[in-house]
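Read through the structure below, which is laid out as structure tokens, and then see the notes.
Of the protein chains in this complex, all but one are displayed in their positions.
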Amino acid sequence: MPGVALSLVGILLAAAAIAIPTSGTRMARPLVYGICLATTLCLMTVAATALIGKSATPSSLALPAGLPQLGAHFRIDALSAFFLFVVNLGAAAASLFAIGYGRHEETPERVLPFYPAYLAGMKLVVLADDAFVFLVAWEFMSLTSWALVIANHKESDNLRAGYIYLLMASFGTLALLLAFGLLAGAEGNYTFAVIRSAPPSAGIAALILILAIIGTGSKAGLVPLHAWLPLAHPAAPSHVSALMSGVMTKVAVYGFIRIVFEMLGPPGWWWSVVVLVCGGATATMGVLYALMQRDLKRVLAYSTIENIGIIFSALGLSLAFKSEGLASIAALALTAGLFHIFNHSLFKSLLFFGSGAVLNATGERDMEKLGGLIHSMPQTAFVFLVGCMAISALPPLNGFVSEWLAFQAILLSPQLPLWSLKLIIPAVGALLALSAALAAACFVRAFGITFLGRARTPAASRAQETDRFSLTAMLILAALCLVAGILPGVFIDLLAATVQFLVGGRMPPQTGIEWLSIIPIAEGRSSYNGLLVFLFMIISGTLAAIAIHRLASDKVRRGPAWDCGYPDPSPLTQYSAASFGQPIRRVFGTIVFRAQEVGEMPPPASTAPARLTVKLSDLIWDTFYAPISGGITFAAEQLNRLQFLTIRRYLTLVFAALVFLLLVLAIWQ
Amino acid sequence: MNLNALDAVLAIPLFAAAVLAALPGYQLTAKLNVLASLLTFLAAISLFVIEPRSGDYLLVDDLNKVFIVLTTFVAFTTSVFSASYIGHEIEIGRLKPAYVRFYHAMYQVLMFAMNLALLANNIGLMWVAIEIATLTTVLMVGIYRTHEALEAAWKYFILGSVGIALALFGTILVYMAAKPVIGEGLYAMVWTVLVVHAAKFDPALLNVAFVFLLLGYGTKVGLAPLHAWLPDAHAEGPTPISAVLSGLLLNVALYALLRFKILLALNPAAIAPGPLMVTMGLISCVFAAFMLYRRRDIKRMFAYSSIEHMGIIVFAFGMGGPLANFAGLLHMTMHSLTKSAIFFAVGHIAQVKGTQKIADITGLTVSTPLLGWGLVLGVVAIAGLPPLGIFMSEFLVVSSTFARQPWLATILALGILIALGGLFLRLNTIAFGEPRGSTAPTHASYVPLFAHLAIVFVAGIYLPPTLVSGFQNVARLLG
Amino acid sequence: MHGLVFDVAHLLAGSLVLISFIELYQDRLFALINIFAAHALVLALSVAWQAYVQEAPHLYITAAIALVFKAVVIPMALHRIIVRLGIHREIETVVGIGPAMLLGMGLVALSMVVMLRVTAEADPLAREDLAFSLSVVLLGLLLMVTRRNAVSQVIGFMSLENGLVLAATGAKGMPLVVEISVAFSVLIAFIVIGIFLFRIRERFDTVDVQALDRFRGERK
Partner (left out) sequence: MAVIGHFALQGVQMMLVLLLAPLLTGFVRKMKARLLRRQGPPLFQPYRDLIRLMRKEVVLAENASWLFRFTPYFVFATTWIAASLVPTFQSGLLFSWSADLIALIALLGSARFFLALAGLDVGTSFGGIGSSREVMIASLAEPAMLMIVFTLALIVGSTQLSTMSAFMNSPAVGLRVSLGLGLIALVIVAIAENARIPVDNPATHLELTMVHEAMVLEYSGRHLALIELSAYLKLLLYVSLIACLFAPWGISATTVEPKTFVIGLAAYAVKLAAMSTFLAMFETAVAKMRVFRVPEFLGAALMMGLLATLLRFVSGSF
């Protein structure tokens, strides 16, 4: 099984190699993306068979490459099969989207070679079964995505984004490297099989946990390691943004799960506290940032951070229950996390595709320059709306189900014996609830300002519907969002093997329940039936419509907007993204963003415009990143003096070193 | 037959030097230079096939076999690069043809000296060889005769001479330590004999000797704070020489250091060389990493990167143990190949843009895509990103150290990270963005550049078992 | 016999250290050159004594080189360079003479501690020699780093080399290779320095290293 997967990955790499010389030609784009689509679909099948088929027996493979005398190890087990599926689903959609979207690419030679390589990197991370292959693939994935981020390198912002991204990625890799160093010990047992068989002692495990959170968190976008994410994800071409946000962050989560759930042995209770706090803070901060952005793709990137927070919270919950031996509840929490991973990969890809379509149609990412696209791009608007609903956790779509499962797990926290956990988990629950509500606000804003209202610029008014490939990709994802929302039981059962593998328990089978409800624990406790809710909505809505149209009136007259007295029809009088976010900024901004509003009013009778400027400062950037960057600059500045010494002074240095070492010798013994 | 290969490695360059000094015309001499280097390389490879017996003066073992092949290989590729590079320099009148004759002769002398240093079985001979190599490079660094070049050569010369002196003192001390055990005369300087008796040497004398050798050869390796000559010599000399300096000469000096480290490691009562090397390695790595940020000259920047990597390598050897030593050897090899490749690219870039100032070099991937991407790949490799070779060695160094000395590994990791930041900060403007300024037409030789990168790439994924077992033998030897 | 051998070697090596101190003390260029000549002379004596004691005739060559080359030729050459280039006769020092002397004392003490402690079972003759030569080496370096004038730095470097020669000759039975290489390195050093001085002269009219230092790579 891993052999098949690897050869498919090999095809991707070959496609990357082919793309280097041919990327200038017209056939290159459909060819490369076509190959990617075909291979990812095959890999999806492989993953699905591994997930459904014989989940209990992982199959592995060793190649005589990688670290000397160790070989390169690959394995497909229930965990990697699940992530392989998610990764390839997203990748297949992105490839399909890109067949159409890539037509607008200005510099295909900077995208086509890296795209398949990037896909290959992500798959290899999931397939890897030793630390070296894992990290090579991990960093290769970062490297290729870095190249994609700076594909449009003539904008200096993109270069800066790429720079910060690469630094943070390498930082994360080094943290993981240290973690694996601890796991492997001084003898260098880098295969996961050996690591698994000998879990570290509690103290070491704690250190590894922290390193793993830093390492994978910096890739996934955990606050405060997220700073690169909202810069880098939007900078890449949209299908790559979708992959980075929708898929690569999941690969990071995979790394976390692999290390923490599988290699560290039985978890300590406080692990979950760390993960929960990180997750809760990330979710809230992420969505608050998202609400303040005006760049559509950046909104989506920050929303990814929020969702990563939700996922990590679910994982933290699972750890908490696992550490107390409550396997079935741990399974519930983990199912919620994994299901959310799947869901987020669907709707985040969908939304990035949508933003890409908008970007292509208008040349704008700035929401303040968009508007009214629902008229010119109705189909894109529709699928984007589905994505917005799904990500806002609204029934009957899929985002709601996974969050609902997470809340169900939170509600079981009284079963934990530890007081600290009992108190922290509801607080995290509150944070999750807050971020879910804010996410809805955020996506009302994103969709409303971008697609609704009237066009704010000529570019927006000239927009045209996007191409068929892109639309197909988005429609498929939207349909999957709906299916996963109304038939969650099927998906939950598919996750059972993975969950069983990780926490040693699973949720009760869901597919056999009548009316296709899902019941996490017991029917008397809680249940949800997406299908029925969906059907009821359709039936009652349609009934109401028919009844009213038949019995009352179905006449429509078009007229100018009322707005309390037919005001100025200029599009500028519309509510803007900034004004929409203003109430929330007023509520949360003073703490989180240290927002300052400065209003300048012209003197009476003056016709000069009044001006309102809002200054937001990024608390996390100011607290963490600015001092580090400043410190490095300072140190570099100070040390740089050593470049300008006279020869005599250099000799003095040599002399000093000599005397020092002799002194050491004199004192030693 | 057996000894012929060994002798050939030394004789070919020496003979070629004599011939090249006599011949006029750069076209011919450049070709002869390539040919001689190729022959030397082939002779070096044959050492693997038929291992000659070691004598009192020359020696072939696992440790130097690897180095000699690497050295002759890089020397060969550099000579190919040099042919096109020097051609351009003559065209633009930066070098006079008379100097070129001198240059090619010197190149071969340098090869001879380095090969001799690697093959010498006598610590005195090794010292002599390294000094010849130093003096040759001093002359070559100053070959442009500009203010800066002369200044760099002068600095290199003074600091190098002091290094020479310190290393000699260390060598004398080793002899003094060996004399009571082995007896007076030649054998007290023969490496193979020294190793056998090392355990009985006066440990304290060995300690002092090691301090001097560390500082003496460490100056050549470019360890901070003894590094001062290195950036300027790299920046102001001809680029092929920068490539040879970074790729080979630093290694040769380090090789000498390793020999003595083995000696010390064999003596249980002597001071552990590890902590000293680890300290100097860490200082070099972190210091050079910070120095990358303020660089305005592209060659000087990569020179600092060489210091950083030498720091990592010395750190690895200082940590010791089979894994770290293995990693150190691998890192040395990979760094040689990568750094010389980078200098190949940089040399052509400087010619194409007519400047070495980073501020004036922009958007290379647009203006000269092959060179630009070659440089990007090189920097990616040198920054330790996979799937290229340096990642593997850094992986082994950092991960194997962390289990033993978490703090040291953390500092090293931070140093690597800071260096990566510095390199990519500059790479951003050099390789990307809108190209500015004029771009001269290129007639660059891409083969050496991409050949090196290809090897580094393959090595990052797959190492041939023979190489691995060779390295492992050496790693065991290094203790 | 042994006592005499030891005493004479000790005396000569000791006077070498002493002369190093005088070099350190001297702040006039011509005087410094003269003292260096004396330094070389004492070295020649010392090497000759070793040649006699060790019954190693080849060491007489080394002694001769030291005598002719270092004690006569080079001082004369330096004299001429100074006159020709019109170099300032005063030496600019970095630290005052007093502190430099104190530092020198410390260095000598350090080398004694390091050396005498470690070679307990070794040949005492060699041991003394090593201790003194280490002192000379360190003092030579000290001279180099405390003088701003190129000529005096060169002299510092040469005294350092004298220390090496002292050590090499004191190491009984060290193969010829070493002596040759020492001589060789001095020779090369001077050829190259000469070349450089010539070129530097050609361009900057001074060998004061500070003038060179103005053209340091990145300060443009």
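Here the chain labels run A, B and C in written order, and each chain numbers its own residues starting at 1.
Here, contacts are C-beta pairs under 8 Å (C-beta built on N, C-alpha and C of every residue); 3 or more make two chains touch, one makes a residue touch a chain.
From a predicted model like this one, the values you see are computed outputs, not experimental measurements.
Seen in the complete assembly, the chain not on display touches A. Of the candidate positions A:540, A:596, A:617 or A:638, contact with the unshown chain belongs to A:540.
When the whole complex is considered, the residue among A:26, A:462 or A:586 that touches the unshown chain is A:586. The chain not shown here is touched by just one of A:42, A:62, A:193 or A:411, and that residue is A:411. On the side of subunit A, the interface with the absent chain consists of residues 371-372, 374-375, 378, 381, 385, 389, 392-395, 400, 404, 407-408, 410-411, 414, 419, 422-423, 426-427, 429-430, 433-434, 436-438, 440-441, 443-445, 447-449, 452-454, 515, 517, 523-529, 532-533, 536-538, 540-542, 544-545, 548, 551-553, 555-564, 567, 571, 573-576, 579-584, 586-587, using the contact rule stated above.
The rule we apply is simple: only the chains that are shown with their structure count from here on.
Chain contacts in this assembly form a complete graph, since each chain touches every other chain. Compare each chain's C-alpha centroid with the centroid of every protein C-alpha atom shown, and the nearest one belongs to B. By number of C-beta pairs in contact, chains A-B lead all other pairings. Here the CA centre of subunit A is 68 Å from the CA centre of subunit C.
Rounded to a whole number, the gap between the C-alpha centres of subunit B and subunit C is 31 angstrom. Counting partner chains per residue, subunit A shows two or more touched chains at residues 643, 647, 651, 654, 658, 662, 665, 669. In subunit B, 154, 158, 162, 204, 207-208, 231 are the positions where the chain touches two or more neighbouring chains simultaneously. Those residues of subunit C that touch subunit B in the shared complex are 114-115, 117-119, 121-123, 126, 130, 133-134, 137, 141, 144, 153, 157, 160-161, 163-164, 167-168, 171-175, 177-178, 181-182, 184-185, 188-189, 192-193, 196, 199-200, 203, 209, 212-213, 215-218. Listing the residues of subunit A that touch subunit C in their complex gives 643-644, 646-649, 651-652, 654-655, 658-659, 662-663, 665-666, 669.
Those residues of subunit B that touch subunit C in the complex are listed here as 122, 124-125, 127-128, 131, 135, 138-139, 142, 145, 147-148, 150-154, 157-158, 161-162, 164-165, 168-169, 171-173, 175-176, 179-180, 183-186, 188-189, 202, 204-205, 207-208, 231-232, 235-236, 295-297, 300.
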